[in-house]
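With one protein chain withheld, the remaining protein chains of the complex are depicted in position.
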Amino acid sequence: MHKRLRTIVGAALTTVAVTAALAGCSSSTGGTGGGGGNADQVDAALKAGGTLTYWSWTPSGAAQVAAFEKAYPKVKVKLVNAGTGNDEYTKLQNAVKAGSGAPDVAQVEYFALPQFALADSLTDLSQYGFDDLKSKYTSGTWGSVDLDGKLYGLPQDSGPMAMFYNKTLFDKYSIAVPKTWDEYIAAAKKLHKADPSAYINSDTGDAGFTTSMIWQAGGRPFKVDGTKVTVNLQDEGTKKWADTWNELVENKLLAQTPGFTDDWYKQLAGGEIATQISGAWFPGVIESGAKGGSGDWAVAPIPTYDGKTAVTAENGGGAQVVMKQSKNQALAAGFVKWLNSSDGSVNTFLASGGFPSTTATLTSSDFLATKPDYFSKQPINEVLKGASDSVASGWQYLPFQVYANSIYADTVGQSYANFSDINTGLKAWQSALVKYGNEQGFTVSAK
Amino acid sequence: MSSRAIQATRSGRTRRGKQTGWLFVAPFMVVLVAMLIVPIGYALYLSLFRDQLIGGNHFVGFANYIQLVQDSKFWSSFLRVLIFLVIQVPVMLILALVAALALDSARLHAAGFFRIAIFLPYAVPGVVAALIWGFIYGPQFGLTGSFNDLLGSDLLKPFTSTWILTSIGNIVTWEFLGYNMIIFFAALRVVPTELYEAASLDGAGSLRTIISIKLPALRGAIVIATIFSIIGSFQLFNEPNLLKTLAPNVIGTFFTPNMYAYNLSFAGQQFNYSATVAIVMGVITAVIAYVVQVRGTRQENR
Partner (left out) sequence: MSALTTPEVIPEERRAGSRSLRKAARRPGPSGYRDKKSLGLTAVMVIFLVYSLVPLFYLLVNSTKSQDSLLASFGLWFGDGFHMFQNIHDVFTYNGGIFLTWFRNTLLYVVVGAGGATLLATLAGYGLAKFRFTGRRAVFAVVLGSIAIPGTALAVPTFLLFSHLGLTNTPWAIILPSLISPFGLYLVWTYAVDAIPEELLEAARIDGAGEIRIFFTIAIRLLTPGIVTVLLFSVVATWNNYFLPLIMLSDPKWYPLTVGLNQWSQQANGVAADPIYNLVVTGSLITIVPIVVVFLLLQRYWQSGLGAGGVKM
């Protein structure tokens, strides 16, 4: 009974805290365990030791934890794979709601981070002086964890978008590598005409891909200022992307195979999907999932609208965050710092096929000289590093982006399913988001 | 069945204290109350509030119910499972009936093998069933793809909106056909031999025997199988939820009422509204199950 009472009181307090934080109370040091920390506290905590729970689905997680425990023998880290992406967020959200059960450290993708930051469930790491680490990371990833002057995590990886393409297939039908989206559409038509079973790309509608493409096109559909949110999925950039992509959707030039399915891997390997516009982490995916395509694939910069200025967006990637429920936030912060800035950890992560967020790694000669067999010894990281340098700035996700993405298929997905104007779907998405946001107490306006 | 079961006990013992029965029933009832009645009560309580991400928890009376009545998403999901139910349940039960009658006819070779083999899918977890059929349905490289290549057409498209209910219905039928067959078969087995002998003396053919002896004897089993199938249909979740990754645009977040409730809670944090959906679906299911039961029993007493 006591426990239950405590939980209820705890929940009530959390609610108060959320309200206070949202009302503009600028104190960044709420929470229970680690108010007013500083950099020395982290070192002291690492020396003193303790036990941490860490939620992550990164394949290199176990190796990283083992290396960390070796470096800090007094700290024990319990690694838990609580699910991939949304599955984990659901559980994390439940733990936040229940007031207990959250880990000390969790992996959270950039798009989901504002949602947890807003619920006041994350520790502000700037209290430990982690602001100083800014120069270590690419500006795109830092901007994703540094929200409204608070540092909610340290970047693990990044996903600057590039174009991965099946060079063998392009050569076979003598199609030039497209530099603009117009050329890309022309290539799509030419390819499909030459081989009706081959498609330029596979896309049945994916929220993460859509938002990244809008980002690249210069659209900034979500504007967030505290609890005031503006949604405009018909701004200039968004429309620019939608009108371009309509050419592919309405003319049925996209393979109707959802990403990451059995069929998708088979089509990637078998030369039926010619390109993927994807984050720089994609080589790891295709190498492990579509071994049959080895030697066929290459990478080029993402096409642009004007064919002149290189511009791209982030797609995927995420950070490690410290949960406010953690009983030992300083120690958790120490672990996160080691995880995402020490050479040993970052290299372990790279070896598992990830793409880094740290500038030192991105510019290191070893990294740039990597020539994977899968890509016929193309030094792919040179291209991807270029992408990393040209990520457009100023993008914001919604503070309820996880929910937004969950209803994407109900709205925009319907346009894809009917091979009709994506703008119609985007408008439906927008009105659903405005409705939901207002129901949840945000002030959401459609502009 | 109620009156009969109760009557049968009437002869039971009443002398040594009236409450001995509770000794046996109490443990079950305690857990039932804790795991069923309390959650129902809590759901009712929740359905009267609205908890926002910003702004906290408020008492809203019946606002959630009013919203639900006007919620086209809910009704479209309800309509979908209703259509599913009206088609899938009869198809499955008739197939199960045919199989059970065939097993019972004693005119099958290797009847025992058929019985257990057809029953096997029931032992396959729904998750695994959906995974297997998901592979099979694959329009490019699954069996469906091979089949289409063979015909040189795009005849089978399991993941399109026109086919998806059939695809899911097929999985559910596959899982529960054998189960229902066994229920019917077991019911047929306890039909007393004398009845058949009498029928045989009267010169009744096998079709006649089926219509006048076997089907009436199966009525109880059919009613119970129907009720469980109705409940199962209204609760449809695992199969569509797992196929969603393969057909994201066709299976939306409100494809079935149960998926709607799940997504409201766990994607949208709308726990209160989700509880409202759960309660309304519970009431609808209970009412329909009750009606089927009453009608089934009334016909029996005709």
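Note that the chains take the letters A and B in the order they are written out, and that residue 1 is the start of every chain.
The criterion applied here is as follows: a residue touches a chain if its C-beta (ideal position, glycine included) is under 8 Å from a C-beta of that chain, and two chains touch if they have at least 3 such contacts.
Note that the structure is a prediction, hence the values are computed from the model and not measured.
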Query - Omitted-chain contact residue, chosen from A:129, A:271, A:289 or A:372 - result: A:289
Report summary line: The one residue from A:181, A:265 or A:397 touching the chain left out of view is A:265
Query raised in the report: In the whole complex, what residues of chain A lie against the chain that is missing from view?
Result: 3-4, 7-8, 55, 57-59, 62, 80-85, 87, 91, 94-95, 97-98, 100-101, 109, 157, 159, 259-262, 265-266, 269, 279, 281, 284-285, 288-292, 316-318, 352-354
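One rule holds in what follows: only the chains that are shown with their structure count from here on.
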Requested in this report: Provide the C-alpha centroid distance between chain A and chain B, rounded to the nearest whole angstrom.
Outcome: 40
Report summary line: Interface with chain B, chain A side, in the complex: residues 15, 18-19, 22, 86, 90, 93-94, 97, 118-119, 204-205, 227, 256-258, 260-263, 266-267, 272, 400, 402-403, 406-407, 409-410, 413-414, 416-417, 436, 439-442
Query raised in the report: Which chain B residues qualify as touching chain A in the complex?
Result: 52-57, 134-135, 138-142, 145, 161, 245-250, 252-254, 263, 266-271
